[in-house]
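Only one protein chain is missing; all other protein chains are in place.
By written order: A and B. Residues from 1 in each chain.
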Amino acid sequence: MSNSNNHQLSGIKKWGFKKSPWVFHLSTGSCNNCDIEILDALTPRFDIERFGILLVGTPRHADILLVTGIVTVQALPRLLHVYEQTAKPCLVVAVGTCPCTGGIFDGSYHHVGPLDKIIPVDVYIPGCPPKPEAIISGIVKGLAKL
Amino acid sequence: MGEMRTTIPIGPYHPLLEEPELFRVVVEGERVVDIDWRTSWNHRGIEKIAESKTYDQVTFLVERICGICSTSHPIAFCNAVEDLANIDIPERARYIRSIIAELERIHSHLLWFGLAGHYIGYHTVWMWVWRYRELVCELFEKISGNRQSYAMIKVGGTRQDIKEEDYSYILKTMDELEPKMNMFIGAVLDDPVILARLKGVGKLSKEDAIKRCVVGPVARSAGVDIDTRRDYPYAAYDRVNWKVITQEDGDVLAMAVVRLLEILESIKIIRQCVEKMPQGPIEVEVPEIPPGEGIGVEEAPRGENFHYVRSDGTNCPARLKIRAPSYVNIPSFRSRFIGERVADIIIILASVDPCYCCTNRMVKVDDGAGERTLTDKDLLKLSWEETERIKNKFRGCKRSKLLE
Partner (left out) sequence: MAELNPVQKVKERFPERIIELWEKSPKRIYITVGKEDAKDMVSYLFEDLGARFIIMSALDTRPGIEILYHFSFDTLSKIVSIRTLVPMPFPEIESISLIIPGAEYIEREIYDILGVNFRNHPNLKRFILGDDWPEGEYPLRREHKGQFPYRTEEEQELYREEIRSKWEK
């Protein structure tokens, strides 16, 4: 699927995007392991807030979309809706093995497909679950690509 | 005519996680009138997938039903297969299973406390409790190699051993946790604001608890004395001393107390298991699983976990039925919500400690007439405002610094 997240940013917009990215977290059918590791990244041990990374409550304000879980039949409309609402340019990050390939649930009757068949993905962070350090590292690498 | 009816879609389990309308509650004025729910968001078809995986692979599959109770499902599954094939696991494996299960109980209850604190507006509590939860996660990483999904359990015993040099690390972590937990319990039970906020909220009577067949801390907080570790002993629970914690009131405060005291009991069990750990093998060889059926039950942090396995003699199960505790605990909402205030909705929802992924996500479809829609962020705000209002009433009273 072609990458249409439109990463043509320049000057101050690019600086703002990279220096203080706001993150929206969406679960499309996960076991919550990855979701807890993302929340863990906020706790004092890892504390990503000191980097300016903030979790926001609505996709309209988000620069980064963190997606966890296999995409189930019921979650698919919501995923598409959130993606359309997210302000472009945005960075789509597939956190965990589930959105990357489906993981152990591949082939299930309720599994629509890997995330990159549905929306364009910029960063893949495999792991079941990936450690908070891996998640932070993945986000930073994605931002560096811009 | 009556008062204006409002439909409130309630979203996430985590405050920072957005999910499409998980619950929709119909409210008249300030009181809840009706609630319904639906599940499907997390339905991953695990029971069907299990029919095409071997018994060994299924333990990895069921671990990923839920991240928070990730050891409970493999233990219940292995209990079911061992019941089917009449396998007796070695003593050392029993003790290791108990240690892992109790560590998970501690980590799950601490997770719940952090979130509950956040829901009623104590943000320091969230950060503080999760910081101590990290100790348990690090311990898991040392023993098993992963912070969640430990892959320690297999049919016939355990997959990995706990090395002797790790015993002192386990005991050190317990020694570090225990005084902090005692301090926390003292702070919570003495705080007038928390008592005023949570006492009497979301009450579930003993009769309703029995009628709705609830399990775990939800049942024990309403006076129903059931605990799978004592009623259907497995692992090493009948070889160590511990007690079942019950309360009588059935409200949110009672549930918090049950969970808090259970953490202390878990610390006790882990210490005894480490002390009494026998030498020996950690697994028995299981050449094949004969045709038949087996049932395995296990006490997850949220209640009784039930697995039913049917085998046809091949190396894949013919049918695996999984019933997680939240499946029966969450419908108890129907008895707890009606008549409660809007500001208390979010803490009642959280008090049951619903593991949505175990239960395949709750979604609510309701067709009450709605003129304004409140989001879950609004509900959180209402809950925090209520706590502030109560704090003002108790201004000047001596309170713990943690709960400021």
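Methods note: contacts are C-beta pairs under 8 Å (C-beta built on N, C-alpha and C of every residue); 3 or more make two chains touch, one makes a residue touch a chain.
Treat the numbers as computed from the prediction; the structure is a model and nothing was measured.
A.B. asks: Which listed residue (B:H118, B:R147, B:R197 or B:R212) would be found touching the missing chain in the intact complex?
C.D. replies: In the full complex, the listed residue that touches the missing chain is B:R212.
A.B. asks: Who touches the missing chain here, B:L260, B:V297 or B:L380?
C.D. replies: Answering carefully, the residue with contact to the hidden chain is B:V297.
A.B. asks: Of the listed residues B:A222, B:V328, B:I347 or B:L380, which contacts the missing chain in the full complex?
C.D. replies: Residue touching the absent chain, from the options given: B:V328.
A.B. asks: Out of B:C69, B:I89, B:A151 or B:I226, which is the one that touches the chain we can't see?
C.D. replies: Per the contact definition at the top, the residue touching the missing chain is B:I226.
A.B. asks: Which positions on chain B touch the chain that was left off?
C.D. replies: Those residues of chain B that touch the unshown chain are 38-40, 43, 45, 47-49, 51-52, 83, 210-214, 226, 231-232, 293-295, 297, 304, 306, 308, 310, 318-319, 321, 323, 327-328, 331, 334, 360.
A.B. asks: In terms of residues, what is the contact footprint of the unshown chain on chain A?
C.D. replies: The missing chain touches chain A at positions 72-74, 76-77, 80-81, 107-113, 117-118.
As a convention for this text, only the chains that are shown with their structure count from here on.
A.B. asks: Take the average of all CA coordinates in chain A, do the same for chain B, and state the distance between these two points in whole angstrom.
C.D. replies: About 27 Å separates the centre of chain A from that of chain B.
A.B. asks: Can you list the residues on chain B that touch chain A in the complex?
C.D. replies: 14, 16-20, 40-46, 48-49, 52, 60-61, 64-68, 70, 111, 127, 130-131, 134, 137, 147-149, 355-357, 361, 363, 377
A.B. asks: Can you tell me which positions in chain A touch chain B when the two form their complex?
C.D. replies: 24-37, 39-40, 42-45, 55, 57-59, 69-70, 72-75, 78, 82, 103-105, 107-111, 128-129, 131
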